[in-house]
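Omission of a single protein chain aside, the complex is shown with its protein chains in their original locations.
Our next item is subunit A:
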Amino acid sequence: MSDIKYILGSFGDPDEMMHGIEKLQANNVSIYDVYTPMPIHGIEAKLGIKRSRIDIAAFCFGITGTCAAFALIYFCAVIDWKVNIGGKPSFALPDFIPIMFELTVLFCAFGMVLTYYASTHLFPGRAPRVMDLRATDDRFVIAVDAKENAEHTVIDGLLKDAGALEVKYNERKYISYE
């Protein structure tokens, strides 16, 4: 019994899984995480997960891009080497706008996506931390930490009641290392 690390409730239907979460929460069972093959809308509120602040990062990266582009063009075209084009002013702001816009988008996109990869620990070659191989296919998996929640038979019953097709007892946290 003590070898079991995680109890997985594997559901075939997202609505039944949501029902399962409610049942576990009503019985004071803490949920470790939920693995699904597609985004489930409304699950964050149920699990009490805070909203993502990635939009703030995106804005900061974007504004950095705007400033970087302006600084580059201003330095090159206004300070370092003024090109005399028919005597027109070298500080021609309207002409700077296209590149300022492009670099805003470039910095914002790369900054945000790299922040996302870093915060979610995604990078090429990272060993996948998968508890159930079908969680990327057709199963919606609720993972419960077996050490923290001792009443395994109760959890088993709650999950099956909610419609779990299968309840697994994993002795290793991530099966994908095998």
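Criterion: a contact is a pair of C-beta atoms (placed from the backbone, for glycine too) under 8 Å apart; a residue touches a chain by one contact, two chains touch by 3 or more; residues count from 1.
By our rule, contacts and distances are computed from a predicted model.
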Checklist line | Absent chain [UniProt protein name; select from "SufE family protein", "Iron(III) transport system substrate-binding protein", "Polysulfide reductase NrfD" or "FkbH-like protein"] | finding: "Polysulfide reductase NrfD"
Checklist line | Which of A:I7, A:L24 or A:L103 contacts the chain that the document leaves out | finding: A:L103
Checklist line | Chain not shown, touching residues in subunit A | finding: 12, 14-15, 18, 33-44, 47, 49, 51-52, 54-55, 58, 62, 72-73, 76-77, 80-81, 83, 85, 92, 95-96, 98-99, 101-106, 108-110, 112-113, 116-117, 119-130, 133-138, 176
